[in-house]
Each structure stands twice: as structure tokens, then as C-alpha cells.
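All protein chains but one are shown at their positions in the complex.
Note that the chains take the letters A and B in the order they are written out, and that residue 1 is the start of every chain.
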Amino acid sequence: MKYFLQRIAFYLFTAWAAITLNFFIPRMVPGDPVQSLITKYQGQLSTKSIQSLYVLFGLDKDEGLWSQYIDYWKQLFHGDLGLSFTFFPTPVSTVIGQALPWTLLLVGITTVISFLLGTGLGVLAGWRRGSWVDGLLPVTTFFSSVPYFWLGIIAIYLLAGPDSFFPSSGGFDSGLVPAWDQYFIPSAIKHSLLPALTILISSVSGWILSMRNMMVTVSSEDYITVAHAKGLPERRVAVSYAARNALLPNISGFALALGFIVGGTLLVEIVFSYPGLGYTLLQGLGAKDYPLMQGVFLVITISVLVANLLADIAYLLLDPRTRKEG
Amino acid sequence: MAEPVLEIRNLNVDYGLGDRAVHAVRDVNLTLHRGEVLGLAGESGSGKSTLAYGMTRLLAPPGVITGGEVVYHPQQGPAYDVLGLTDRQLRAWRWAETAIVFQGAMNSLNPVHKISTQLTDVLKAHDPKMSEHSRSARAREMLKLVGISADRMDAYPHQLSGGMRQRVMIGMALILQPQVVIMDEPTTALDVVMQRQILGQLIELRERLGFSVIFITHDLSLLVEFSNRIAIMYGGRIVEEAPAATIYRDALHPYSKGLLSSFPALRGPKRELAGIPGSPPDLAGMPAGCSFHPRCPKAFEPCNSAIPVLGRPDTPDGAGRSVACWLHPAEQPVG
Partner (left out) sequence: MTIPTSSIEQVIPGQGSMAQPEAAKPSRAKRQRFLFVRNKKAATGLVILGVYVLIAIIGPWIAPYDPSARSNDLVQGPSAAHWFGTTHLGQDVFSQILEGTRSVMLVGFLAGAIATTLSVLIGVTAGYLGGKMDDSLSVLTNVVLVIPAVPLMIIITSVLNNASDTLVALVIGLTSWSWNARVLRAQTLSLRRRDFVEASRASGERTWRIIVFELMPNLTAVIASGFVGTVIFAVLSEITLAFIGVVSNSGWNWGTILFWAQGQQALGQDAWWWFVPAGLAIALLGTSLSLINFGIDEFVSPRLRSAGKTKLKTASGGTVRMRIGFTPVLSNSATPHTHAKVVATPVMREAK
């Protein structure tokens, strides 16, 4: 339990650090990009939304840094991330609220599948060295060296098209309205297949390789020799003794690698014009929509932290020693 | 003497293949009799652990058994060569006939499973028809046998002390009532008091259950106290084999004498302590002739050219003992 509380404290601290970073980045830049946007939209902006942008981007030069910081936090607690200029005059929180479920489902599900699949193959490759899985390694090395988004482009080029089963862009057919019904859900699933496949192929090799190496390391532990000496069936030695122990460092690895994977998946969304956070971020970039970009960054960071916490809980359940790693 | 239960014949074990192979165990002949405790002693690198893992085929890569036989005599039925068993037969033989208590008490238990799981999965593997209830009852019984209260069944290895873990391992080794128990430095990680307590308990259990023990250690004093017969290994070969008391009183091989004089006597007259000069040989580059001759105080002309054969020495008490030394050339080679 103490371990768990420590982790929660750490994530709270990290969240604080990310928010503070978000506070400082726009303040370090010379010139006021947001000021010019405000000027551009003058007349369409209410006094209240101008005030909120002033707080977010530190345009109120009369105030001290500390009181700016306090105001910033107050505003965040109200869920106010400012107005998006790309989707003017929708608030950033609303834009993100629409995009977040798409990313959570696509990236969340694919990442978990990729982890499970890669770990499974890694167990095979590490246990039965020299089997067919080893032949897979060079191929997966190549795929892991390819940027996710390029693989997405290739997937669209090869598999998608007007006559193909796979749609090349979007999250659902254009005639549909998002709803939990028999028209929308199949369409959404169909649209997610190619992006999911792209993420899966790019990310699975890392798990295969790390699990394989952990299996090799664990295989020479004493308790594996004991398990063999006990005459246990091969499967039990491989799964319950070797893989079960090799899994633990891989789970802490999962938590740490998540930040890297999320970066790649955002780009896949961009290539497929998938209506998630990555695509939203790209739209914000084009319009120099700083409130939107900052909001997206915050939400991504918080999501990664929550996922990390979940991985920690998994670790806690799997390792009776619950000793802190490293 | 009692009938044999395990006979090692001309066993050769290498690390690696081809020209670069290191010969770790060479032409070893050894017989374990029913009900006896056979001690196997030698410095680290002498090949004693390799012998134990080799004869059970548990040696990790790049270990390879390059020749020989390990003949096992079951309680009923004809004897067979363990090295000739198929994987399935070997799995069935392991633990049920020969169990092992390993060197690292700390790492022998799987850290993520409860003690009970690790005790019962052997039963499940060897007797799938056994009910869960009787498996658990048997595990409890074994823990009681080695002096651990049954409420520790649900403990994880890290919650037990080193001594308790080793007791669990001994209990686990006896759970299928094997005929042979191999103990590889079972108590090195423990303090002296705990060592004797555990070994004493083991000997008592042996008298009660009647299994045979191969006891491997570098600590000759423990062997003298706890074993019936002692075999001494050097450079991958057995250099002397005799009843424990005979070795203690009158070792023939200069290496055995050196080992004996490197620890204080437990009982009897005081002796002068002296180590063996030099260090154990590098298995990759063995000296020609008797591998001990560079360190041997009594080396003479044939020692650096010809390998002495293990055989019955020319001494009056020659029967029942053997030695591989040019000081006592074999009358009758063993094996």
C-alpha cells in the first residue's frame, strides 16, 4: 500500500510539473501570437473569453508571475482551457471532449493488444530459441524503425481506396451522426481497422524483443532449473515459472514506453484524418491555435499518467514483493 | 555392502562443442548404494556440481554430455540408463526417483508463487489423479516434517528466512519419496548453527524414510561428520574415494590430505592447519599428466606425463577404497 501511495504522489507531482510547463512555455516566447489572434477576432470575442485567454497566455503584463500562476490554476480547476480559434467559437474543452474518446479507444485498445501479442510472441521466441518466431525478429526490427505515419501512408496506398473495404480517412462514414446505433458503430469499427493495424505492426516488435530478452535472462535463474528438476510439464515451466517472472519488468517497461507510443499514434491519426486528439492537434498547429494545442498536450499527459497508474496497479497485483523497480 | 541405487559409468561432460570445448567432468565412475550418504568434495571448479547437474541432465547450455551412462536401479523392475530416457520419461523420473536440493536457497523458489503452489504443483505433475485436498494435505505434512508450521503454506518465499526456505526445499525434495536426494551445497548460504540443525534433521529423516543422499560441498568437515563415504574430485576427475572415517584418518591422495588440513578437526587430536598452495586448475587449460601435479608437494617423475588411473591402492586396507595417484599405483582399475 505504501508503494501505491508513493506512486500516486509521484503522478500528482508529474501532473503538476506538466501543467507548470504548460504555463511557462507560451510565456517564454518573444512576441504575442495569441494577442494577434485576439486582435483578429476582436468584436466576436466576449470580454469573459478574452479574460480567460489573457490568464492562460500571460498577456496581462501588469500582474506578477505568481498571481498569474494562481489565476491559471483557478481557471484550470473550472475546466476552462480557453477558446479554440480553429473551431471558433467553441471552447477548447468541448473540442477535446469530442476528440478524446476516439483516441482513447483506438490507442488504448491497440496498445493493449500489441502488448499482449508482443509479449506472447516474445515468450515463444525466448523459450524456444531458434523457432519460427526468431525468424520474425528481423522483419519486426525493420517495422519498428519505420515511422508510424509512413507505415500508415503505405497502408492507405496499398489497402485503402474508393473500391476497397478499408476507408482511407475519417472515423466514420460522412453521412452518419455519432450515436450508439447499428449504423454508426460498424462504420466506426471499419474506419479504425487500418489505423489500428498500423499502430499494431509498428509497436509490436518492441514488446517481442524485450520479452524475448527477459525470457532469456530469467531462463537461467535457479528456480527455472528447480522447476525442470521437479519434472514439471514444459508448459508449466515456461508459463508459470519463466514467463510469469519475465513479465514483471516488461510491465514497468510498458508504463514507461507509453509516452513514446502515444507520440507515434498521434501521427497515425493525422495520416488517417482520424477524429482523435492527434488530428485535432494538427488542425490547431495549422491555425497557430495555441489554446487548443496546449489543451491537447495537457489531456494527453494526464491520460498517459492515468495509464501509468493502471500499469502500476497491474504490477502491484502480479508481484507479491511489490518492490519498487530501480 | 548394500545394493547400488545409482551407478555413474564413465561420465564425460563438456562445456561447448568442438575444439574449444572445456572438459568439465572426465571419466567419472561412482556408485551410490541404497541408504547411504555419499559425500562429494572438492574446491570450486573441480566439477562436482557439473557432475550432479550432468547426471540429471539439468546442466544449462553450453553443457553437453559427451559420453557415459547413469544407471538407475528402481525399487522394482530392471535397471535403466537415465541418459537414454526420452524427455517424457525423464520428466517422470525426475523428482519422483531423484530429487535435488540446490545451492542457492534464496533463488530456488519462484518468487511470485506461494509456497503451497510450489509444493503442490509437483504432486499435480506426477500424479494428476490426486485430489486437490489430498495434495494440500500432503504439502502440509511435508512442511510439518521439516519443522515449519502449516500456517506458512500461504506465505511467499520473500516472507521466509533463508533457513526456512531451505527447509521448504528439503520438504519439497522429499514430497514424492524419492530414492535419491542430491544436495548441492545445500547450506552454504546459512550460518553455522542453522547448517548443522538442518543437516542433522536431514540425516534423521533419511533414517526414517530410507533414501540415499549425494551430498556435494567444498566443506570436507561437514562430510566427515555426516556422510558414510566420500569421493574427492579434482580437475573434473575423482581422485580418491573411501569410507568417511578412512579418508579422515588416512587420506592417500596429497590433494585429499591438503583439503583435510585446511579446516580444523572437529573431534580428535589437533592438527596443524595448512592450505593447498596454488589455485584450482583452469579447466580450459589442464596440465598434462596428473592435473594436480603443479600444486602437489610430492610430485615426482611420472606425474607430469601420465594420468594416474583410479583404482585400488597397494595399501593394506586397500579393499573398499580407491585412489588415482602415482604414489599408490592402482592394483586393479575401477570401472
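Note that a residue touches a chain if its C-beta (ideal position, glycine included) is under 8 Å from a C-beta of that chain, and two chains touch if they have at least 3 such contacts.
From a predicted model like this one, the values you see are computed outputs, not experimental measurements.
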Which residue among A:Val95, A:Ile208 or A:Ile224 touches the omitted chain?
-> A:Ile224
Contact with the hidden chain, among B:Ala60, B:Ala245, B:Ala284 or B:Ala306, goes to B:Ala60
Among the options A:Ile154, A:Ile189, A:Val239 or A:Leu310, the absent chain makes contact with A:Ile154
Where the missing chain touches chain A, by residue | 10-11, 13-14, 17-18, 21, 25-26, 28-29, 33, 129-130, 141-142, 144-147, 149-151, 153-154, 156-157, 168, 213, 216-217, 219-220, 224-225, 227-228, 234, 237, 255-256, 258-260, 262-264, 266-267, 270-271, 281-282, 285-286, 288, 290, 293-294, 296-297, 300-301, 304-305, 308, 326
Absent chain, residues of chain B that touch it | 17-19, 21, 53-54, 57-69, 81, 83-87, 90
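We take it that only the chains that are shown with their structure count from here on.
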Quick one: which bits of chain A touch chain B in the complex? Just the residue numbers, please.
-> 220-223, 225-233, 236, 240-241, 244-245, 248, 318-321
In the complex, chain B touches chain A at residues 53, 56, 58, 60, 90-96, 99-100, 102-104, 107-113, 121-122, 125-126, 156, 158, 169, 172
